[in-house]
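A single protein chain has been removed from this complex, and every other one stays in its place.
Entry: subunit A
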Amino acid sequence: MASDTTQPHPHPHPAPEPDPFSPFAYAPAPESRAIVDIAPSYGHFIDGEFREASDGRVFKTIAPASEEVLSEVAQASTEDVDAAVRAARKAFTGWAALPGSERAKYLFRIARIIQERSRELAVLETLDNGKPIRETRDADLPLVAAHFFYYAGWADKLPYAGYGADPRPLGVAGQVIPWNFPLMMLAWKIAPALATGNTVVLKPAETTPLSALFFADICRQAGLPKGVVNIITGDGSSGAALVEHEGVDKVAFTGSTAVGKMIARTVAGTRKKLTLELGGKGANIVFDDAPVDQAVEGIVNGIYFNQGQVCCAGSRLLVQESVQEEVLDALKRRLTTLRVGDPLDKNTDVGAINSAAQLARITELTEAGEAEGAERWSPSCELPTAGYWFAPTVFTNVTQAHRIAREEIFGPVLSVLSFRTPDEAVAKANNTPYGLSAGIWTEKGSRILQVAQQLRAGVVWSNTFNKFDPTSPFGGYQESGFGREGGRHGLEAYLDV
């Protein structure tokens, strides 16, 4: 606008002068911690009550954003695991005999309590995991409640699920879940197991045990019969003891491919039924006719959501060469607006890495990326000094041979590769031992269908990414695991079919 305001400007207060560096800096907007009351210590939740570890061993759980100790939790020994499995076994007969409509009542009740306590749970999850409150509040908790509501609906309709007139539960499910979506993974495991009449022993990840222990309290609040849900805490050895336990009929694991392989070996040759949801190296494919602004949002959501600690992350960006420059410019511009910092601040987009070990893994792989000749870029952002932090990172000039194009980083690190034709895009996307997720960005509907059919990935998103819904089955190909969670398909893993 050209200026013709040569007239005097008598008003004492004209428009506020924009500060050239930070004209509209959002003031801190922290969510209150006071809403959540974390006890100094927690025991295992076995047979409807909290009890200390049989051998008294405990470990600390910390807030990864500050390294502050949040609480002390029990380390499950083989005796604890045994007690939990026995409790689940004891509860199984009664639970499985309940009419589906009665089991549904408990699940509906749990879902409603989760909604009522969602703010508290969101703050707790953010503290223990390090992810931003915006994500726990707007993504994790709504999905957790939705999952329980959804499977509550199935509990009295199992005869119509396509698994026979009277499908039977398996028995005791031993479930081991990861730290990236602690409560959501719990919901994915427990909701279908209970709906189908199984009882469970669940072990949350060592670094994020708290929300599962709060869930135990929700089970009590809902009046769930004792022993139907048991929660034990501990490290990998506790998980191994659970998986190996004779009394477990079904093993469900979400986590790394390496641990998944160990579990598969342990379970091989037993009666135990197994589902594994493991790692991934998802390809996000951007064609030259993509809606660019939305594709950029999808790329950001694909790899920086939850600090990239997502098994189905779009960690490989495959962009058509003819629009590569345009897309990368737009992506970098967008990344400069990402807000990294205090996870409890409502305006934070990217929070803390979950643990020192994970941070070390991300650091190691990104150093390998640089050493192998890929070009590294990050927006300038000030990282807090305490806690575990990693700036959002983009690698360009990445080739299929680079480690950062092949190995799962599980962090906010995007590897950019290019392609020339749809065939090449498909070939590169499929050139991975994994096969969990993929994304297709194009305005051309026929191309979406054609490419999606050729991709070896359990989930293919088109013109979106990292969208979850309890009605939609989720799971992998190849080394990303087997079995499906969510939807009607998710019932199968917990039924004797």
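One rule holds in what follows: a contact is a pair of C-beta atoms (placed from the backbone, for glycine too) under 8 Å apart; a residue touches a chain by one contact, two chains touch by 3 or more; residues count from 1.
Just so we're on the same page, contacts and distances are computed from a predicted model.
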item: Listed names "Iron-sulfur cluster-binding protein", "Monovalent cation/H(+) antiporter subunit G", "Deoxyribose-phosphate aldolase" or "Putative ATP-dependent transporter SufC", matching UniProt entry of the absent chain; value: "Deoxyribose-phosphate aldolase"
item: Contact with the hidden chain (one of A:D293, A:E321, A:E364 or A:D469); value: A:D293
item: Omitted-chain contact residue, chosen from A:R168, A:K332, A:K346 or A:R447; value: A:K346
item: Residue touching the undisplayed chain, where the options are A:R86, A:R134 or A:H402; value: A:R134
item: Where the unshown chain meets subunit A, residue by residue; value: 1-5, 7-16, 18-20, 23-29, 134, 138, 289-295, 297-298, 337, 346-347, 443, 463-464
